[in-house]
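Quick one: the structure is below, questions incoming.
Up next is chain A:
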Amino acid sequence: MLRREGEIRIPSGCAIAGIINRQGERFGGSDIIASIANMHQRSNGLGGGFAAYGIYPEYQDYYALHIYYDDETARQLTENYLNQNFRIVVNEMLPLRPLRRIVDAPLIWRYFVRPREEKLMLTHMGEDDFIFQAVMWINDCLRGAFVASSGKNMGAFKGVGYPEDLGEFFRLEEYHAYLWTAHGRFPTNTPGWWGGAHPFTLLNWSVVHNGEISSYSTNRRFLEMYGYKCSLQTDTEVIAYTFDFLMRKQQLSLEETLDVIAAPFWTSIQKDAQARLRRRYAALLLNGPFSIIVATGNGLVAVNDRIKLRPLVAGTRGNYLYVASEESAIRVVAPVLEKIWTPGGGEPVVGLLNDMEGLTAVPDQQSRSA
Partner candidate 1 sequence: MTMKMLTPAFAVQRDTDRCIRCRVCVNQCANEVHYMDEDGWMWVDEDRCVGCQRCGVLCPTHALSITEFPMQFRSNRYWTPSHIREIYAQAQTGGVLLTGMGNPRLYRSFFDHLLLNASQVTNPSIDPLREPMELTTYLGNKDMDKPDQEKPQLRLKVPVMFAAMSYGAVSLNVQKSLAMAAREMGTMWNTGEGGLHADLREYSPNTIVQVASGRFGVNPDYLQAAAAVEIKIGQGAKPGIGGHLPGEKVTPDVAQTRMIPTWSDAISPAPHHDIYSIEDLAQLVETLKVATGYTKPIAVKVAAVHNIAAIASGIVRAGADIVVIDGFRGATGAAPLRIRDNTGIPIEVALAQVHQRLLDEGIRQRASLVVSGGIRSSADVIKAIILGADAVYIGTAALIALGCHMCQCCFTGRCNWGIATTDPHLSKRLNPHLGAEMAANLLRAWEHEIKEMMGGMGINSVDSLRGNRLMLRGIGLERHELELLGVLAAGE
Partner candidate 2 sequence: MKVVSSAEYCLGCGLCRIHCAAGHDGYNGSILKAYKRGTPRPRADLIVDQDQSWLNTCQHCPDAPCVNGCITGALQRDERGVVYIEEEICVSCYTCIMVCPYGHILPGEQAVLKCDLCRDRSGQPACVAACPNGALRLVNEGEIA
């Protein structure tokens, strides 16, 4: 009997793409859809997804929860839990366009919430930590429900199908974001599961990933020590939690974080501080081929594993930065580019909103509108 993803781990190969307008000018989803559709061969129709930042400016102070339910019972249970712990200002189904090619969709709901004051005071947690705990709890303990995204002024739209079909299904042309990422999946098992698609998110973090993390089990067990439940059992989940742990909880800079996940070889480490970082967080070294695009409210970083076993190309034109698994996926939306390059193993491509210092865990205060 085939076990459901989340019960067992399923590796997959893929395609990734990302676009950011560094002035914060928002644009519709058709570009990112065109970009990912160009790489159709890299998927097998069993998974796709998008992350979009800046799409809910009128609710930018609220956490936008996108939650998928297997059935009504799961929804009732989850909404009870949410009502107890959060002030919910909006509670609605995500607007969808039915397509013949997208089947067996779960119930997909959207909530704009903030933690209840009295609950926060009881637990002595910050709001972010409160959301973090809630998301871990729902994913781990509520059968039939999982949280696809939980950030402010952002959302993840993912499921089983080709990404361009899912883009249509989710009506992404109606959303306007200054940062889009996309993913197409080629999982090596059937059936795919809506929860197994990328991006994986936590708070404002989203990760799309091409590759297989052979250090998964090591990384996972380390993160579990700090309260992260890897209930979705995918490599990508571990990457999202690693960024959250290192940057939000341990307050490391982006450079330091990359020095952990794509650590320089011992023979090339020059600085003592780098060696100490590597020793301390040895269990978070990501081994195995990967290209990832990690995004948060104020920008994205795209990086490869340290021996560059997966493709990644980057290009710029004006305020736009494009990254993708293949050059053609960039050219199809921006045929003329000012600069195009292939980063080396472990060399990040960083695209930040212009007045932001670095990729931080703190969600941006406000997005710029066009």
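Methods note: contacts are C-beta pairs under 8 Å (C-beta built on N, C-alpha and C of every residue); 3 or more make two chains touch, one makes a residue touch a chain; residues count from 1.
The candidate set was assembled so that all candidates are chains of the complex that A comes from, given by their letters.
These numbers were taken from a predicted model, which means no experiment stands behind them.
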item	value
Chain A: touching candidate in this complex (1 or 2)	1
Interfacial residue positions of chain A with respect to candidate 1 in the complex	9, 11-13, 188, 211-212, 214-219, 221-222, 224-226, 263, 265-267, 273, 276-280, 282-283, 285-289, 307, 309
